[in-house]
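The other protein chains are all here in position, but one chain of the complex has been omitted.
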Amino acid sequence: MIGFLFKRLLWGLLVLIAVAVITFFLSRVVPADPAAFLAGQNASEATVQRIRTEHGLDRPLPEQFASYMVGLAKGDLGESIRTRRSVSTDLGQYLPATLELLIVSFVLYLAISFSLAVLAARHPGGAVDGSIRLITMIGTGIPVFWLGMTLQFFFFYKLHWLPLGSRFPIRETAPPVITGFLLMDSMLAGSLSAFLASLKHLALPAATIVINLLAVGTRLSRAALIQEQGRLYVRTARGKGLSPRRIMFKHILRNALSPILTATTMQFGYMISWVILVEVIFDWPGIGLYAYQSFQVFDYSPVIALAIVSTAGFVIINLVMDLLYPVIDPRVQSVGS
Amino acid sequence: MSASTQPSRRMITRPKGVLLPLALLVVVILAAFTLVPGLIAPHDPIALAMADRLKPPNFTHIFGTDEGGRDVFSRIVYGTRYSLGVAIVIVFASAVFGVIYGAVSGMARGGIDNLMMRVVDLFFGFPALVLALAVTASIGRGLDSVALSLAIIWWPGYARLVRGEVLRLRERPHVEAARALGVSEITILRRHIIPFVIQEVNVRVTTDIGYALVAVTALSFLGLGANSPTPEWGLLIRDSRSYFGSAWWYLVFPGTMIMLTATAFSLIGDALASRRNA
Partner (left out) sequence: MKLRNGILGVALGLLMSGTSYAAFADDASTFVYADAGEPSTIDPAKANVNWEFTVTRNIYDRLVDFDLDDPSKLLPALATEWKQDGKVWTFKLRDGVTFHDGSPFDANDVKATLDRLLKIGQGQSYLVDDIASVTVVDPKTVKIETKAPTVFLASNLSRIEMLSDEDIAKHKDDLGQAWFNENANGTGPYEFVAWTRGTQIELKRNDKWWGKFPEKPFDRVLDRFVTDGANRARGLEGGEFDLANFVPLDEALRIGTSSGFHLVEGNNLWAWPAIYLNMDLAPTNNKDFRDALVKAFDYTAMAQSFQGKAEIGRGPIPSWFPGSPEKEEPEIKTDLGAAKAALAKSGLANAKMKCSVPAGFPEFRFAATVLQSSAQQLGVTVEIEEQPFVEAITAIKSDKSNCFVLGNANLSPSDATKFFSAHYLKGGFYNSGKFFDQTLQDLVAKLPTISDAAERGKLLRQAADIVVDSHYIIWTARPKTVVPEPDRIAGYRIDPAEYINARFWEMHSK
């Protein structure tokens, strides 16, 4: 068990280093000069040169790389040229926004795809099943940016039900930052109205992500449910006269959960990409928007940091999943044994 | 599986009875758009016609016009070649590479297999968009860099799928028997494994074309893909954003095309899958 964990962690570390190396070199081939941005448009060539030296941009690439990797080993993700702050500070600011959006979307995604799957699996091949399949399929076929814009158009522009973007009503004062998660912070500040306002702001971005992912989750859950329904223990339980509800919640769901979790962890990289788009469209101040804006001015460090952070997230989630399977589904043998 | 859970063929085909032919029709239309756009598009997709600037849909311009007075329908027709074309290239390139990689990994087993699959994991964790940002930064904006970056993140899916299939098929009695008779690994792969794997891959390829299309348009939307005045669908949506409130048609039609196309390919992939399982 310990050996297994160690191996996985070691591999995870290797993956992270590989990602850092790849993104570092890819991003430095760019023919643009971040110092020119930093110096401003009317600075003299001498000033630009001075800034280049200050930021080490005139050093040879291998040297820049070495110092970057040394910094990385110490947990230093570099400086952002655009925000003029350390990337770690910026991430501390923007990561909670992204995590909040991801977590809410993920929970909604699991709940909705599961409910749809339960409906669909009740009469496989029936009209409900067919419609659910078609609708989720269309949801996946809609480009996420277009879906986001369409939702904004109806729910903000036409109906005035939901806000256009951002995390909190503009004219109001957000609750004091404690966790960085607005839903939590609103609760900690004891404000129900702030909590509801944050939820309203989450609605459209989360819906955009969920609608796009729904097809995969629903399809997998449905298949797993149908398979579980046919198993002996379910029939035994049914024979014993347990209520269908109880059978569903106590037995089937539990057993059908693991394939879905596996699939969704594999979708993580996909989800991060969609989150960037969603953040751009909804002006959501998270790491996606942060990295995208930095990219626009050839501020490399945030882009590399996003790659590292999201890969790390992926590695950790997979590791946790490996450890959790035996808990969720006792039929799976404990890993490493 | 017991009778109660095996969905009846009749029930499964019923909703698809209408949908599948519709999906096929969409694909035929898209093929025509791609192959002979000149015969279908009523107007030049590139030439400016300022007098017709931002006109709503009418009899001459069924999808309206854009900021240069160009016919949105004609631009969509000509754009099929770029959007769908690149999506198909990405999926095929990834499938070919992924199949070879996955087959080798599955046949090799042991340490090599393990290592090869770890490499696959690496790509799985890599956020597609970040990779695309980095690739376009280094080789410039264009559909070629879109194709490259998406292919890089797309192939691992196939590699993993194929490896799984190979491992499963190798354990089948007839393969074991062939091996016992001294048939070479290459022949086993070619005769007994690849043909079955290909069936599985076909389903995946069909569905993936739709997803790849969505991804291509997403990158163009962010300004990483096609360049003006290429009528690429994602770029149309990007450009239309400045006229959102004034010209809904400019935004709505390209988006609808992407949605229809992706859904059509998903439906066909679905049909292929259920036919194979039947």
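Structural remarks
We just call them A and B in the order they show up, numbering each chain from 1.
The rule is short, and it goes like this: a residue touches a chain if its C-beta (ideal position, glycine included) is under 8 Å from a C-beta of that chain, and two chains touch if they have at least 3 such contacts.
In this text, all values refer to a predicted model and were calculated from it rather than measured experimentally.
Contact with the chain that does not appear here is found for just one residue of B:53, B:81 or B:179, B:53. Among A:72, A:204 or A:289, only A:289 touches the chain left out of the display.
In the complete complex, the residue from A:67, A:150, A:191 or A:227 that touches the missing chain is A:191. Here the missing chain is touched by one residue of B:58, B:114, B:187 or B:228, and it is B:228. Note on the undisplayed chain: of the listed residues A:2, A:46 or A:73, the one touching it is A:46.
Looking at chain B, the residues touching the absent chain are 46-48, 50-51, 53-54, 67-68, 140-142, 223, 227-229, 239, 241-247.
Although one chain is hidden here, its contacts on chain A can still be listed: residues 30-34, 36-47, 82-84, 90, 93-94, 97, 149, 152, 156-157, 160, 163-167, 169-176, 186-195, 197, 280-281, 283, 285-286, 289-290, 293, 295-298.
What we mean here is this: only the chains that are shown with their structure count from here on.
Across the complex, chain B is touched by residues 11, 15, 18-19, 22-23, 26-27, 29-30, 123-127, 129-131, 133-134, 137-138, 140-146, 149-150, 153, 157, 215, 226-227, 229-230, 266, 268-270, 272-273, 276-277, 280, 291-292, 295, 298, 303, 306-307, 310-311, 314-315, 318 of chain A. Residues of chain B touching chain A in their complex: 1-2, 4-5, 7-8, 10-12, 14-16, 19, 118, 121-122, 124-131, 133-135, 137-139, 153, 210-211, 214, 217-218, 221-222, 234, 237, 241, 244-245, 251, 255, 258-263, 266-267, 270.
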